[in-house]
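Of the protein chains in this complex, one is absent; all others appear in place.
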Amino acid sequence: MTSWLDIVMVLLFLTDLGLLGSSRLGVYVRLAAVQGVLVGVLPLLVQHTLALETVAVAAGTIAVKSVLFPWLMARIMRGFDDRRERQPYLGYTVSLVLGVLAVGAALWISRRLPESGAGGLAAHGFLMPAALFSIFTGLILLVTRRKAVTQVLGYLVMENGIYVAGMVLVPESTFLVELGVLLDLFVGVFLMGIMIFHIQREFDHIDTDQLAALKDWGGEP
Amino acid sequence: MSGLLVSLILLLTASALPLAAWRRPALASRLGSWGGAAACGVGLASSIAAFAGSVTASRAWPWVTPVGGAFSLALDPLSAFFLIPMFLVCGLGAVYGRAYLAGDEGRLALGPSWCFYNLLTASMIVVLTASNALLFLVSWEVMTLASFFLVTYDHDRAESRLAGRLYLIAAHIGTAFLVVFVLLGRRYTGTLDMSQWPAAFAGIPAARLGLLFVCLVIGFGTKAGFMPLHVWLPEAHPAAPSHVSAVMSGVMIKTGIYGLLRFGTMLGTPALWWGGLLVAVGLASCVFGILFALAQQDIKRQLAYSSVENMGIVALALGVALVARALQLPTVALLALAAALLHVLNHAVFKSLLFFGAGAIYRATHTRNLDALGGLLKRMPRLGLGLIVGAAAISALPPFNGFVGEFLLYRAAVLGLNSDADAGMILLAAIGGLALTGGLAAACFTRLVGVALLGEPRTPEAAAAVEPAGAFRWPVTILAALCLALGVLGPFLVVRLAPLLSLLSGDPLAKVSGLLAPETGPLTAVTLMALLVLALVVIVAWARHGLLRGRDVREAGTWDCGYARPTARMQYTATSFAQPLVGLFVRLLRSRRRYAIAPGLFPASASLNAETRDVVRERVFTPVFQFVDRWLSFLKWLQSGRVQLYILYIVITLLGLLFWTLRGGA
Amino acid sequence: MLRELVMLPAGAGLMAFFVRSHGWRRGLLVAAAVAHLGLTVRAWVAPPAVGGFWLGLDPLGLLFLTIVSVLFMACAVYAVGYLGREDHQQEKADLEEGLLFSNQPEAVFTGCMLLFLSMMSLVCLSRHLGLLWVAIEATTLTSAPLIYYHRHHRSLEAAWKYMLICSVGIGLALLGNFFLAVAFTPAGGVTPALGLDGLLTATVGTRGVWLKVAFVFIVVGYGTKMGLAPMHTWLPDAHSESPSVVSALLSGALLNCAFLGILRVWQVLVHTGQADFAQPIMIGFGLASMAVAAVFILGQPDYKRLLAYSSVEHMGILALGVGLGGAAVFGSLLHAVNHSLTKCMLFLTAGNILAVYRTKECGKARGLLRVMPVTGVLWIAGFLAITGTPPFGVFLSKFIVLSAAFNSGHPVIGVVALALLAVIFVGLCVIVLRMGQGERSDAVPEAVREPLWSMIPPVLLGLAVLALGLWLPKPLETVLQAAARSLGGGL
Partner (left out) sequence: MNGRGLIHYALALLLAPLLLGVINRVKAAFAGRRGQPVLQPYYDLVKLLQKGAVYSRTTTWVFRAGPVVTLAALLAALALVPFAGQAGPLSFQGDVIVCVYLLGLARFFTVLAALDTGSAFEGMGASREVQFSALAEPALLVGLVVLGRQTSTASLGPMFAAVGPALWMTAGTTLALLAVAFFIVLLSENSRVPFDDPNTHLELTMIHEVMVLDHGGPDFGLILYGSALKLWIFSAFVAGLVVPYRCGNGWVDTAAAVGALLLTALVVGTVESCMARLRLLRVPHLLISATVAAVLAFLLMTR
């Protein structure tokens, strides 16, 4: 069981790094879908007994995270001419360096938290850093990328991290975690998806550079 | 006390009714004016009775008690003393205001104006009697707000708007210091009940008391118009309607002095530097105040700057009193305190007189520019007489009331100088500064009278002026009579101040009376001198009259060294009259002059424009505000419109807090 | 009764989507508001038992519920007039750039308003931190369409930023909730449910660090929604671009709901004796918010943004009050009441100004007192009230907070706060008085009507703030005391 968990976590790390280092929107969506699967199987690995409820939760998560949202993203992107994330605020190399720093920060923070004690999972020293790293990756994407779609994907990654953390920290109340994260995702991604449609209609492209009219600095809007 | 409450209720009614009748300005004006005057009459009678009988009384009602508030009013000689001029000037102002505002009927809203006028009076009653610090703060701010709305009564004029804003901002910053004082006071004493403060302050270290004192000087000094906190005053007082200017300059700024006395005496024995600070502030205020007054062309601005000067004299007197208390010179302290109190009363009388007069001139000539006036004494002889008396009184000339206060102050300073050398330089500076101020004030007010009232009218408007209606004239006449009466009888008033002085100094009444006893001689002599001067004037006038009787007395044009065609425009103007003195202090005043000299061999026209703006405002406050504004504006890049940066702020905050929380280790 | 408070507006909201007639729909809005207010009043008269596992009404909840209910009532009345003015069919020229846009359908607007009310009520009634989180999340969901009511690109941008930033925040808050659960998990035991009653009787043992980290995540998360600097960045955009009636609700009610989220966790901290650690955080956020507001209020060219930054300032005061503890908590809660009423009044007045002047630029909206006397008076009175000038209620609450700063041995904090307040006063004074006073501007039609529907709510709110400055009703005082005591403070 633990070795499976290890593998999942390593994959999670790798997908995060992949997201930080890539520039194609298509790659983003695919990596996000992969993450969805990884995150989705987690309840199966965490729970000691394989209840039907757990399986249902896992299936639902995978369905939403790795099928529904990637499909939604892909649909949105169909209209784009340019499917690259051009000129992010920080280059890909810098993003990767930031990613490494984020790993450090995640380890530093988890080191300082006493054992969670729930179900002995936290004894697995890798889970918490992986969850935090996913969250940080999502935040880095949100901060450094220009396109609205990428940002939504960043948000998705962050939510994945939170989901993992939830699984690790409060495995008993899986349902609560599920509910929370799904609602959050629904609000975030679904509504943001709608908005990206509108943004596309209003601006012809979805660089959030265009979404900087409301400000108190620089020239008149 | 019950008289005061009746007056308070009447005033609140008289402020609500005009607002209700705002659609009928004439009715609103009548309601506001009569109501205000009646309330002030009741209040005046009751506060004179309270002062004469040294009544102390208090009433309290529960009010926002969880916050520490209470609607508690207390009447003691100090309150009563400040209430008397307040009621007098506000009552006369209510009568005068109705005539004054009649000119604006139909153009401006009179209902709100009367509402705020009576609210201002009502709030001053509460300010002067509040014995709960929170109630004091609230009434203090209501007073500020009411006067702010009165200043911006004619807010179509940019000048009024600017003045109002400046006033509100200055008052707010001043109040912030008072809030600090009250909060520190509450911290040290654990209560907002002011009656318990004096005892509770006793055990506090001197450094903290000094801090409290500085808060007081800044907070109340802003209202009183101490230099360099006076910047709002020369803008706001002229912008207001004249009866409001009279109330603001005559009595409202005195609430600052009241506050200093009320709270300052709670702090116990002062350190020497407290007095030194007040003397310095007072000297700066009186010398600069009067110099700026001298440089103004606007008659009401001149009067406003003169208020700065007079508040400076009061500050000087308070400073001398503090110095004397620090050096254990009880008689000197008493005399200086008495000087401050008398000057407060006197200034209320003559400054409101002058503002009433200036307002009447404005209504008659439609200008406040001194250089456009002239020859008004012939056209409005009765008003003019009142103004000349006021000018002589404010120049502190015997036998008028201004002199009595200054005499006491000199007396105190000289006595202090003769009995102790430690603070000699401070006291000598006070004497010299006061003498210089006296000379400059004489210059300032001969200029006012000489240019506005005497000579020939400089403009057709001034030539067309006529004696104003009774409502304009009577307040001036009454106040002029008071100037003379207080000047002659003022010395006797000092004896009546004994209970108040005992309250302020903390000494028992018998001791105060004992200390004051040796001073009755000189004070009586002052009265005698005043009477002697009056008698001599009558005798010399009678002699002159006798000499001229039956002789050839003719009228002709002004000789003017034989110059053939004197015109009114050849007269000395206010600007040229003040030029030598302004020129002497030009480095301090920073007057600006603009010439326009027509070219050619036979130039047809030329012009010269001299203007003196407020140095403190232009050189200190404006740059400071601009600096703060620029520095803060620089931070506006924070809101750059980019959502990525916004999320970055969240991340940084989160990481920072996590680091801060976990820094200690697991 | 508690369930009705949530279900009634929710039902009405769903119904509003299907009602065809404008008249009936507006009637429904007002009727729901009245019913909600009625239920709230009943809760005051006959307080229900504190409640069950999910829903309950303690004094703290009652206080915030009342704010929400009163404000919604005012906004519902105002909205009737507002919706009457707005045309939903035709495209019209944008006020600022002349672009064509059309509004959201009125049914969506009304429906979302009611759902928004429902969710805010749920926030006030939740006794379970998970449910509380869900409710706060749902307020974002229901308010985003309201912000995007005028469908043009600026309101879209505002809604986008609102969604993105608040979602990030709310995600972090969720993580915080997980940590909180861990903090209360006994070694090797079962994670407790996040019911407030349970948490307030449990012990943390050696897991204080988890609780601290949980608080950090929650304060950053909910603080984003509450508008604490530097997470406040969505707030000026959303407030300036949404219809004024929505801004009024966002500023007066929604921010308080997020504040309540933080307060619930604060209750837990107080119970476990960890509040000392969190106090500097709240004080820091408080002062930072006031400072940021001061920076942006000075010379602010847009009067709705001005009000938004003023909200940031007041959220800062609330945080400061809680951070200072003791009497300041009482002051902070009273301040929440005062600020909500005042800010709602100001936003509604701003809406009236916008309707006549058709510009949000302070420089172009001049001479209010001459053009629209009632609005002008309200605008200046609102400015005086919001800056804490006596005799308005805000003064008292600010006074209590500052007083506590001095009393609790933090005079420096008090002085810094006073200085920031002074800067803010100067900034607001210059802008508001320039707008209020002066001659009427030429750009405004000669005869301006001030419709009764739009005037009554702000006038009543203004009178309420004035009344609160002159008199503190005993029942309110009792509830405030009880609420403050549950937060470890009180007079």
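In order of appearance the chains are A, B and C, and numbering begins at 1 in each one.
Everything that follows uses one rule, which is that a contact is a pair of C-beta atoms (placed from the backbone, for glycine too) under 8 Å apart; a residue touches a chain by one contact, two chains touch by 3 or more.
Quick caveat: nothing in here was measured; it's all calculated off a predicted structure.
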Which of the visible chains would the unseen chain be in contact with across the whole complex?
-> B
Sole residue of B:20, B:464, B:517 or B:537 that reaches the chain not shown, by the stated touch rule = B:537
Could you tell which one of B:398, B:468, B:499 or B:641 touches the chain left off the display?
-> B:398
Looking beyond the chains shown, say which of B:163, B:293, B:323 or B:451 touches the absent one.
-> B:451
Mind pulling the chain B residues that touch the left-out chain?
-> 374-375, 377-378, 381, 384, 388, 392, 395-398, 403, 406-407, 410-411, 414-415, 417-418, 421, 424, 428, 431-433, 435-436, 438-440, 442-443, 446-447, 449-451, 453-456, 519, 521-522, 525-526, 528-529, 532-533, 536-537, 539-541, 544, 547-548, 551-561, 566, 568, 570-572, 576-581, 584
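Following the convention adopted for this analysis, only the chains that are shown with their structure count from here on.
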What is the identifier of the chain with the smallest separation between its Cα mean and the overall Cα mean?
-> C
A-B against A-C, pair bridged by the larger set of C-beta contacts | A-C
Which chain lies the greatest distance away from chain B when centres are computed from Cα atoms alone?
-> A
Chain B and chain C have mean C-alpha positions lying a whole-number Å distance apart equal to 44
Chain centre separation in whole Å, for chain B relative to chain A (CA means) = 69
Residue ranges of chain C touching at least 2 other chains are 160-161, 164, 168, 209, 213, 236, 296
What residues in chain A touch two or more of the other chains?
-> 109, 112-114, 139, 142, 151, 208, 211-214, 216
Which chain C residues qualify as touching chain A in the complex?
-> 96, 130, 133-134, 137-138, 140-141, 144, 148, 151-154, 156-161, 163-164, 167-168, 170-171, 174-175, 177-179, 181-182, 185-191, 193-194, 206-207, 209-210, 213, 236-237, 240-241, 296, 300, 305
Per the touch rule, the chain B residues reaching chain C in their complex are 63-64, 66-69, 134, 137-138, 140-142, 145, 152, 155-156, 158, 161, 164-165, 168-169, 172-173, 176, 179-180, 183-184, 186-187, 625, 628-629, 632-633, 635-636, 638-639, 643, 645-647, 649-650, 652-654, 657-658, 661-662, 666
Chain B-touching residues of chain C, taken from the complex the two chains share | 160-161, 164-165, 168-169, 172, 209, 212-213, 216-217, 219-220, 224, 230-231, 233-234, 236, 277, 281, 292, 294-296, 298-299, 330, 369-370, 384, 387, 389-391, 395-396, 399-400, 402-403, 405-407, 411, 414-415, 418-419, 421-423, 425-426, 429-430, 433-434, 437-439, 470-472, 477, 481, 491
